[in-house]
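Written below as structure tokens is the structure these notes are about.
Apart from one protein chain that is not included, each protein chain of the complex appears where it belongs.
We just call them A and B in the order they show up, numbering each chain from 1.
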Amino acid sequence: MSVPVKTQNLPPIKKLRNIPKEEQYVPGHRTCAGCGPALQYKLVAKAAGPNTILLGPTGCMYVANASYLCTPYQVPWIHTQITNGGAVASGIEAAYQVRIRKGTWKGELPNIIVMAGDGGAVDIGLQAMSALMYRGHDVLFVCYDNESYANTGIQTSPTTPYGGNTTFTPPGKAVPEGKKLFPKDVPQLVIGGHPAVKYVATASVAYPLDLMNKVRKALNQKGPTFLHIHAPCPKGWKFDESKTVEIARLAVQTGMWSIYEWVNGEFKYQYRPKEFKPVREYLKTQKRFAHLQEEHIAKMQAFVDARVKTPGVPVNVPLPGPREA
Amino acid sequence: MAKEMTLSGCAAAAQAVKMAKVDVICSYPIRPYTAAMMELAKLVNNGELDAEFIHGEGEHAQLAVVYGASAAGARVFTGSAGVGVTYAFENYSPISGGRLPVQMMIADRALDPPGDFGSEHTDVMSARDQGWIMGWAETPQEVFDNHLINYRIGEDKRVMLPQFVCQDGYFVSHIPGKVKLPDQAQVDEFLPPYDPGDHVLDPKKPFSHGPQIRPDQGTIMDLQRAQAFLDLPPVIEEVIDSYNRIMGRKYSPWVEEFMTEDAEIAFFIMGAHTATARHAVRHLRQKGVKAGLVKLRFVRPWPSQQVAEALSKFKAVGVIETSTSYGGSMRGGNLLAEVRASLYDLPKRPLTTAFMAGLGGDVIPLQEFYWMARKLEDAARAGRVEKPVYWAGLEH
Partner (left out) sequence: MFDIPKERAVPFGCVTKAPVGEQPMMITGNWREYRPVIDHEKCNLCMNCIVFCPDACWQLDDAEEEVVWNAKYCKGCLVCVNECTTEALTKAYELDFPDGVVRLEKPF
């Protein structure tokens, strides 16, 4: 027997003046000044509203927020291991489904949102995320991408860009570009093999209305949904903390980040510039790329050129083994 | 109507879970516990049990799914065996620390190596310090009863702790035995629906579950769980008393004695091999050996007082070790250290030694029990034990 468990229809927000005033992610947290992930957290929680349960796999948005038994989450929040945000969310959703059916929970299914970093989404957390998508739970999985394991001291993750200087990919004589590998295509990992998924989108903290409306679209959609959100990290990427939004915007303008939506098999670009700026302009804003030489920048430009042409289609990259010189 | 069925340990567990009207089940296949999940899958798909049956992507996920579901107020069930139990390890402490009354069935399986299917208690004994209630069953009947008893203990507001409900793989999980099933009305009387109270994720009463603490709060947080275990024994006694009354059973909560009257030597044992040990004791008695047996029902909480009381009357006690602790103080297993610690404060202590036996899925044949009995008799006569541990059947 199926009963309607979710009838909400969060309306789109037309302009900035109409964004909800109430914060669900309130001031009073230990994230760094100018933190991109904190900014996206604020926007996601605001768009979702009070009838929401947030899940925090271990990462910056757990450690820096949920500190010393005080947290900034005005709605229910639960910690999960970095490995298993998707699995814990599945359990919460299933519990509400069965409790609504049995009458032990009065009210609608809450919005259930996993707020995972790139490690918790597509590295150590990939298995649980994929299983959530496969099983079709009514959950929004957000990957806030700061392109590294920032909380542990900026180690490389599968989304760290080629050439990124992290504490596990320090450039040196033998490996001048630092990181040799190209990043995982995160949305493609979700889209590429999960038939239950109908909505996947990318967003950026530089485009807050777009971001918030995608959160609402995802929450209105029945079944599992996924958002990949670009969230610059001043400490890890080594730029001045006042530039967080500027750098996020520049990423879109240079094609280093693409903002698109995938709905039922259809791709749609948003904020595609008429002409992309050269990636060099993006790279020079961050000290994590300061060591790159001309050939590395050219390699990066070629990668970006190929990717912006065909959103969501995997791009051929040179494939060095991790230990190959 | 109450009825009697012939059920394996796995099938008995599934029947108990059905009668407990569990809300969320999370499965992942690994022998030998899998048979319980196969049975539950049938019960759910036939419409006999209204529960969400989630196919976990591994044991780690199984525990994560039921952690979330329990935090959202559901009665939950999962289970595993062997390397599955160790793969899920990360989740055990967050579940007990979060005071979520998750229930996990264990059908023990040896870890790799040797990579076989048989029972050995090392899998979940490795997790004995994670803040979970833990105890073994000897028969499918005891399996059935323990599952219901543990739900009620774990969900008690004074307790709120997860439970490992353990049975030996194959010896119990796959060998059918007679199981008396109560009426659903009896079960409903014994086990009310799970009421999480305020300890539940609810947008109307929001809280944060599991944030970090200050280091100076760490000891206090651990004390909370320690205190829960200190407060646990009277609740267990009360619940088992209630179970005995409603279901017409005769469980003693902590240890069960067999032919211990006037016994001079005794085996101290838990789980499946108890059945063989009973036969051995009976035969030894026929031959005039004053042997007895004490069976342990809970490893956590460890019933120090009851163990001391039960064992103090013997001259020599042989602890059957069905798990390993390489390099530990007892040079073999885990139970002897706990037994000796329980006896330490007694003015007059029995002699104790351990027998490593039935590891890696091996059986413990009657001959081995007779051999152990001889070692115990020798010790009793000499007034001392030769050494703390013997590898049964491999030493003279």
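By our rule, contacts are C-beta pairs under 8 Å (C-beta built on N, C-alpha and C of every residue); 3 or more make two chains touch, one makes a residue touch a chain.
Being a predicted model, the structure only gives us computed values, none of them experimental.
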Of B:Arg75, B:Arg99 or B:Arg300, the residue in touch with the unshown chain: B:Arg99
Sole residue of B:Arg75, B:Arg128, B:His199 or B:Lys295 that reaches the chain not shown, by the stated touch rule: B:His199
Options A:Val5, A:Ile191 or A:Val245, residue touching the unrepresented chain: A:Val245
Residues belonging to chain B that touch the chain removed from view: 97-100, 160, 199, 206-211, 213-214, 216-217, 220-221, 223-224, 227
Interface with the unshown chain - residue positions in chain A: 16-17, 19, 21, 23, 25-36, 38-39, 42-43, 67-77, 79, 205, 208, 234, 241-246
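We adopt the following convention: only the chains that are shown with their structure count from here on.
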Residues on chain A engaged by chain B in the complex (per definition of touch): 50-53, 55, 62-63, 66-71, 73-81, 83-84, 86-92, 94-99, 101-102, 104-105, 107, 110, 127-128, 130-131, 135
Residues of chain B defined as touching chain A within the complex: 23-24, 26, 50-52, 54-58, 60-62, 64-74, 76, 90-91, 94, 193, 201-204, 206-214, 217
